[in-house]
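The complex appears here minus one protein chain, its other protein chains still in place.
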Amino acid sequence: MRLLAVSGLDVQPDVAAGRRRPFVRRAFSSRSLLAGLCIVASVTTLAALAPVIVRYGPNQQNPFHGMEGPSAAHWLGTDELGRDVWSRVLYAGRTDLVVGFLAVLFPFGFGTLLGIAAGYFGGVVETVTMRLVDVIIAFPFYVLVVALVFIIGPGIRGIYIAIALTDWVVYARMARTQALVVRELDWVTAARSGGLSHARVLWRHILPNTISQAIVYVMSDIVYVLLAVVTLGYLGLGIQPPTPDWGSMISDGQSFLSTNLWISTIPGIPIVLTGLGLSLVADGLTDVLRPP
Amino acid sequence: MADPLLRVSHLKVSFRTEDRAVVRAVDDVSLDVHAGEAMGIVGESGCGKTTIARAIIGQVQPDEGAVYLDGEQLGRTRTISQRRTVQMVFQDPYSSLNPRMTVRQTLRELLRVHRLVPSSQVDERCRELLAMVGLPERSLNSYPSQFSGGQRQRLAIARALAIVADEPVSSLDVSVQATILQLFAELRARLGLTLILISHDLAVVRYLCDRIAVMYLGRIAEHGSRDVIFDDPRHPYTRALLTAAPRIRRYEPPDQLGLRGEPPGAVDIPAGCRFHPRCPIAEGICEVEDPSLLGLDADPAHLSACHFRAARIGR
Partner (left out) sequence: MAPALEVTELAVEFGDGAGRFRAVDDVSLSVADGGALGLVGESGCGKSITLRAVMGLLPTGARVVGGRVLAGGTELPLAGSGVRAARRRRVAMVFQDPSSGLNPVMRVGAQVAEAPRSVLGLSRRRARARALELLAMCGVPDPERRARAYPHQLSGGTRQRVMIAIALSSDPRILLCDEPTTALDVTIQAQILRLLHDLRERMGLAIVFVTHSLAVVGELCDSLAVMYAGRIVEIGATRQVLDRPGHPYTLGLLRSAVDLDSPVAEPVSIPGLLHDPLHRPSGCPFHPRCWLAGPECSVTDVQLEAIGAGRRSACLHHERLGEAASRG
């Protein structure tokens, strides 16, 4: 009562197997990954420890010591209201970094799942999803985000919503392409014909093999989102005062560029460092996330 | 005669290519496979043999015709018991296994779905399956990339057996040294497994199969028992395949292949007999009348789709 269909028995000579290094060893052997993680960890740790490390509060004004350059008391100087720049930079990091990291989560999750479904099921799901993606992706990202925040209303809530509505499309497109490829592979056919449900196949067989590209992209996406937050802050649409924010710091210090350029330029440094760190992590992850 | 275990009845499967052309991959194919036998389907690229296999396991749906398993027609979705009756081992060992799952995970997943074994015995069953294909127990914790191509093929067989071989056969312990062919012969003998082997390699098919169907451009050209196909072919394409297959002691490539030119794309199937433009013995009738697959007078079980099937054409 049993039947086996065997397709193409190639009685070919055998090729030797590869060797597998455990995940942890691989992770630690990637220099990019380690370097990137160090940089990102340093920036986030400094921001996280802000209340403990700084001497002055971020909003502590000291009008008599305004516009001072770096000194022993104020490591990065003070801004026009006498607030300690070092403190403000770190505290701004607490807000900006959190928003940057969290805001990508919904687009990543939603976009990837929708994209995989589109690629796997095809038909109406695919058509509707991809046309929607086409429409949204036609607009430049920052333009769309700024416009949405303007409509929804400035502030953190607006930022989260705007990013959620616009950022998922890249993930969807990526995931769909990958899913299209993976669903044709023999092991997926074997799983389906073995009796596994669509849900099970999607979760266990398609998703793990399509998600690595998205994970790597998340790293660059955090940078994009961070820049969007900073841009919004610069435009006054982002995180509202008195909460410190790198973008508004840059904007505030603009008028003093010729005399006290550190006020505007210093907030740029953690942004660049975070971006660099995440980029290295992305590089390292590409290697580490390959199948065992 | 008992009902066949598998019956393919007037199967037609076609695809659309990018430029809207229709490819008739399988064009009216009928086959019976009886329990316990080994059927070989041979042909070159584009003949439709892989499509038939996919139709049998349900990966593609036929445009016309049907596949019957144990008398039941197989529909769009399959029941669990239907799935338990037929499984496929895929050609490319490098894409037949999920690279991110260990062997144990792959096998357990299927055993669970089919609930063939109580969960306490799942691991034991996995070990038995590996023994059946000649792989050591420690393979369970490994990933596919840690195996050679041949070993991966065995893993794919073990996976299929997990579903299809539902009774434990504890004494079936295939030696690691056995070739894949010996493995299949052993599985047939001990498990009573019915086999459909789809291949382009005539030598392999000759070793394993009882009956053979030769396909060309979506149709069966010739069909019969192994001995008659190899010793007394009655279709010029079969003879061409036999002549073309390289032999260790022939010491010279065949001079008269018994066919000219190249196969036309499956999009432009010739009128009349589809083989006639390449056929060395084609006559006028071959250009106009498409020969049916009919049995020989002397041996009705030996079928050929050639107008001149009655004449011996030698090897």
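Chains here go by letter, A and B, matching the order in which they are written, and residues are numbered from 1 within each.
In this section, contacts are C-beta pairs under 8 Å (C-beta built on N, C-alpha and C of every residue); 3 or more make two chains touch, one makes a residue touch a chain.
Small disclaimer: the values here were computed from a predicted structure and weren't measured.
Remark: the omitted chain is touched by one listed residue; of B:55, B:259, B:279 or B:303 this is B:259. Considering the complete assembly, chain B touches the hidden chain via residues 44-45, 148, 177-179, 181-182, 185, 200-204, 206-207, 230, 240-255, 257, 259, 261-263, 265.
Methods note: only the chains that are shown with their structure count from here on.
Look at where the CA atoms of chain A average out and do the same for chain B: the two points lie 49 Å apart.
Chain contact summary for the complex, chain B toward chain A: residues 5-6, 33, 35, 50, 53, 56-59, 69-70, 78, 80, 83-92, 95-101, 109-110, 113-114, 142-143, 145-151, 153, 156, 159-161, 163-166, 179-181, 184, 187, 191-201, 204, 208.
Per the touch definition, chain A reaches chain B in the complex via residues 1-12, 14-20, 185-187, 189-196, 200, 204-205, 208-209, 291-292.
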